[in-house]
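Here the complex is missing one protein chain, while the rest keep their positions.
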Amino acid sequence: MSTATLSRWSRFRESFLWYSFKRDKIAIVSFVVFVLIVAAGVFAPLLAPADPYDLTQINIMNSELPPMWLDGGDPQFPLGTDAQGRDLLSTILYGTRVSLLIGFGAVLLQSLLGILFGLLAGYLGGRVDALLMRVADVQLSFSTLMVAIIVGAVFKASFGNLMFGEIAIYMLILIIGVAEWPQIARTVRASVLAEKKKEYVDAAKVMGFRTNRIMFRHILPNTLSPIFVIGTVQIANAIISEAALSFLGLGMPETQPSLGSLIKSGFDYIQSGSWWITLIPGLVLVVLVLVINLLGDWLRDVMNPRLYKG
Amino acid sequence: MLAFLVQRIGQAMLVMFVISVIAFSIQDGLGDPLQQMVGQSVSAAERVKLRDDLGLNDSIVVQYARFAGKAVQGDLGTSYFYGEPTLDVIMEHLPATLELVIAASLMIAFLSVPIGVYAAIKPRAWLSKFFMGVSTVGISIPVFLTAIVLIQLFSIGVTVDWFPDDTGWGQWLNGALSTNGGMPSYGRGDDLTHLFGTWYSGFFSENGLLHLLLPAVSLASIMLPLFIRLIRAEMMEVLQSDYIRYAQAKGLAPRRIHFLHALKNTMLPVITVGGVQLGIMVAYTILTETVFQWPGVGLMFLEAITRSDIPLIVAYLMVVGLVFVITNTVVDLIYGLVNPTVKLTGKKA
Amino acid sequence: MKRFLTALVSCAALSTLASAPAFAADANKSLKMAYDADPVTLDIHEQLSGGTLQLSHMVFDPLIRWTKDLEFEPRLAKSWERVDDNTMRFTLREGVKFHSGNTLTTEDVKFTYERLKKSQDFKAIFKPFTELRVIDDTTFELVTAEPYPLVLNAATYIFPMDKAFYTGKDDNGDDKAAISKQGSTFASRNQSGTGPFKVTSRQQGVKVEFERFDGYWDKESPGNVGKITLTPIKENNTRVSALLSGGVDFIAPVPPTDLDRIKRDPKTDLVTMSGTRIILLDLNQKRVEAFKDARVRQAVAYAVNQEGIAAKIMKGFATPAAQLSPEGYQGHVDSLKPRFDVEKAKKLMKEAGYEDGFTVTMMTPNNRYVNDDKIAQAVAAMLSRINIKVDLKTLPKAQYWPEFDARAADIMMIGWHADTEDSANFYEFLTMCPNADTGAGQYNAGNYCNPELDALVEKANVETDLDKRAEMLQQVEQALYDDAAFVPLHWQDLAWASKKTVKIEPILNVMNFPYMGDLVIED
Partner (left out) sequence: MALLEVKNLDVRFAVRGGDLKAIRGISFSLDKGERLGLVGESGAGKSVAAFSILNLIARPGYIAGGEILFEGRNLAAMSERELRKIRGDRIAMIFQDPMMTLNPVLTVGTQMVEALKAHRRISTANARKIALERLKQVQIPSPEKRLDQYPHELSGGMRQRVIIAIALLLDPEIIIADEPTTALDVTIQAEIMALLLELCEQHNVALMLITHDLGVVSQVSQRMLVMYAGRVIEQGPTKEIINDAQHPYTQGLINALPQMGEPGRRLFQIPGSMPSLNRIPTGCPFNPRCQFANDHCREVMPEYVRSGNVDVACHEVAALIEKEKQLQEEQP
């Protein structure tokens, strides 16, 4: 191993991050569970007993079968089947991949836009702040629902709507990402307003740092805490709102359900007996979000300069 | 201060103008309003004539010019479905949503502050871990599911018979877990007191409050976890600071230290996020109102989308834009009051 | 020929009179009911929709109305007889009072007829009629341009309105009888009819309150409901929960997924009936070369498992269909049964040279018909088994209809309920060769065109001999089946639910127009 990588690896091993990770049982468990879920999503084609997106394998006659361990269950479908007769386990695996992509992709986009605009608005103030905040207001009034319709309409006008299936995921990441950045932006702006007054910012100015270095290297780390909290919450929202968009014909195609659309389609059945169609994918989502939140909390505590260490 | 407000009103106008332009340009994306207004057996020729009467066949630019002309005098068009001016329709539905949001916000304020503070002061207590766990689960449960469960439990009632009935404790457990329902599960009830204009309030009658309870709880359930986590995170940071230790050194009572010294500093970022969330709550109670058939602007907007009642959609989006400008302005004002270090007007506005 | 017809019709009238119990209960019960939508307007001529007709039966009374088993029952028209091929004479019941206190005369019926002719939605039904001739205060004649068998069917749409009440100018100077789709007119806010109930208060989208009209002419009606509160509850789940929690006493429609939940509940009753709305898929021949070949269309018909869909997706809440006309319609052919046989389908595809299949696009609504998006997914899965790969896209109805009008996909879903409760209506709108100016085949998304069948339907439309007409219509149905002009799925059943004490079964019917006036609530 060249010395460069050696040092980086060893620097990581010595770093406080690794030190506190080793000792924090909750962080370890959540990281392991998180990696498992991501792996399950990524290797879905290998793990899934059936390919839920291949319509030929789906037979309407075995729809709404209960999970294997309940009476009436069929071993071929360990977690039972959904309203279409798709094997629930395989659909969850495939669906998780889509939902994870959309959840993280959208929140990443939201955070990038939110942090950028938030810092600019907070730090520069004046006309820039007023402009950005009003753009935020316009954006807030066009919720995910409306942005989806707008982007859908624009897309239909330019490409015709039959090509839609393949790039639905990237469209959704764009839609949910663009629709929800103001929340993070306003929080960052508030923190920046408070931090801007502090000495270390003046000190940085005195040292002649350029504006964006001050913003990103100095002010941003001090606003981490609320961003992490909102970020983790937004992941759950993104996954669920994707389902609402497919209802509008703008989300994933009906034949390729995501975790979110699986949960939503199960709502009709929850009180009429086939509770597992919603609850099992719902459980996967709860575990996923729980793990993300715990990791988020741990990461925030570790990376946050102000919190007590160790 | 006045200059600040005047400037914001100007900006609000600009926001509404931009929204109306965008909303108009995606008209055809919203579907064909005519389809909802005619029976199935009306001939194509008839439809063309009708479309002419409604002015739908003119180019978008002409339609927008006509709309803008009237909008300037405060007439935001007439809703196809209600047959009344869109502003009146919105004003009729707005109070219901505002009451729902007020009730939910009160719940959130009275729950998230104590829980968030407690979880910050005693992070290792099992109660804190319990609250944090519940709040995480709360985030990932869609409001639709919470609402259905609430209705099943408290309106319809659930009889639990998992435990053996012959044993004493079995019976007791079954009895304890079963609910006999009875809570109203839809609508605002019929005992509303008229306050002013179109505001009929449910706060002043027992029937009204009962109807308000379940929808407000499910609406609050979306935001509560976020606020608990936010207050906890911010509070933990604040508790580390020197002025808190100095307050202890002054021998102040813990309650005062936590709920004045620490909380006031904690609330700064929470207010900004709260402000945005409040705006979002007003604008998008769609799901909660649909499940509880709550006659607010959320349900009205969803039906407008389903019926592609375009004038109502455009008018509603403009009103929502105004709502956001107002909530954000109010948040900035409160922020200025609470955080003296940030100058309110002048450069920053 | 004439005598025979009169005999048939009059005996039908007699039978219903005898069966109605003869006591007038004092109406003191109150009813809370919830539909999935409340009436769009109080003007019953503004829009031809189920909601408007349900309202009409509550506040107005028709000349004639359908009975449970699709027979005609005299209401405001005591009796009727065919004078010649083009005219039918009706005699009006005397002493019938409007809510405004005026008495019903033939002038009111003529006023209503003229208004129906002007209404965009209703004018199609009354196209064959040339005039309504008033003979005297209690008799009038309906005259058609040429012999027209469905005079009585059309008469069920005439709900006499109070002419005096609806004439003159309202407070802002508009004609009281004006009909307008957009903006509120006098008629859309005020009502005066002869029906069992009066509207006392209405808040759009929130609730409508009715009170029993004490001067109601039908003393024999057993109905004892004095006050009704109708609340629209859009969300299926909430509507069912409202019933189960006792918030409301009567709901409709009931979604398939909640049927057994209500059956299990001791406090409520469920009533289901097979409906007359056909759900079908059109294979667009213009867009897809393969669909021009009858064998490919038959292969698709063989590949679709209607029983499976009805049992699994609709939960037994639909009647599998192999044709357009439901039972009880003249065009219904008993021998036509759903033909699900995957092997035969594959053989047909091979014969037609499409063994390795092809790709098509399918578009359906996802909130117009019951389980429409779930049905579409099931069909897509069934077609993939015979190598037809389906690129499915489902849309809300507001966005779907413009796409339907533009025939934007290869396979499209459409549901249809015949306004005239008669088979001919299906063919005129769904299978006739599309012709823009005559308006025929307006909803024929398959572009199926068979001129002989169209001629047969035209002939049937002027054939007043019911048996001969039925035989012609059945011939059309058989030909469409053999030619696999479209892929029929099922007729959507209807379902209502109510508290045990609310006896809804007697007042319900296949057209889903509950006769609330006759509703009895036990203590």
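Chains: A, B and C, in written order; residue numbering restarts at 1 for each.
Going forward, contacts are C-beta pairs under 8 Å (C-beta built on N, C-alpha and C of every residue); 3 or more make two chains touch, one makes a residue touch a chain.
Keep in mind that this is a model prediction, so the values were computed, not measured.
Asks: Among B:I22, B:L177 or B:L252, which residue is in contact with the omitted chain in the full complex?
Replies: Touching the chain that is not displayed is residue B:L252.
Asks: Going by the contact rule already stated, which one of B:T86, B:N265, B:S308 or B:T327 would touch the omitted chain in the full complex?
Replies: B:N265
Asks: Across the whole complex, list the residues on chain B that are touched by the chain not included here.
Replies: Residues touching the hidden chain, for chain B, are 240-243, 245-253, 256, 260-261, 264-265, 268, 338-341.
Assume only the chains that are shown with their structure count from here on.
Asks: Make each chain a node and each touching pair an edge, then name the shape: line, ring, star, complete, other.
Replies: Shape = complete; every chain linked to every other.
Asks: Averaged over CA atoms, how far is the centre of chain A from the centre of chain C? Could you give it in whole Å?
Replies: Result: the chain centres lie 47 Å from each other.
Asks: Between chain A and chain B, what's the gap in Å when you average each chain's C-alpha atoms?
Replies: 22
Asks: Roughly how far is chain B from chain C, going centre to centre by Cα mean, in whole Å?
Replies: Using C-alpha averages as centres, the distance is 39 Å.
Asks: Among the residues of chain B, which ones contact at least 2 other chains?
Replies: Residue numbers touching two or more other chains: 28-30, 148, 152, 305.
Asks: Would you please write down the residue numbers of chain C that are in contact with two or more other chains?
Replies: In chain C, the residues touching two or more other chains are 237, 396, 399.
Asks: Quick one: which bits of chain A touch chain C in the complex? Just the residue numbers, please.
Replies: Of all residues in chain A, those touching chain C are 54-56, 58-61, 63-64, 83-85, 161-162, 164-165, 247-249, 253-255, 267-269, 271-273.
Asks: Would you pull the chain A residues touching chain B in the complex into a rising list?
Replies: Residue list for chain A touching chain B: 125-126, 129-130, 133-134, 136-138, 140-143, 145-146, 149-150, 152-153, 156, 182-183, 186-187, 189-191, 193-194, 197, 225-226, 228-230, 232-233, 236, 240, 263-264, 267, 270-271, 278, 282, 285-286, 288-290, 293-294, 297, 300, 304, 306-308.
Asks: Report the residues of chain B in contact with chain C in the complex, numbered from low to high.
Replies: 28-33, 35-46, 50, 53-54, 78, 80-84, 148, 151-152, 155-157, 181-188, 190, 290-293, 295, 299-300, 303, 305-308
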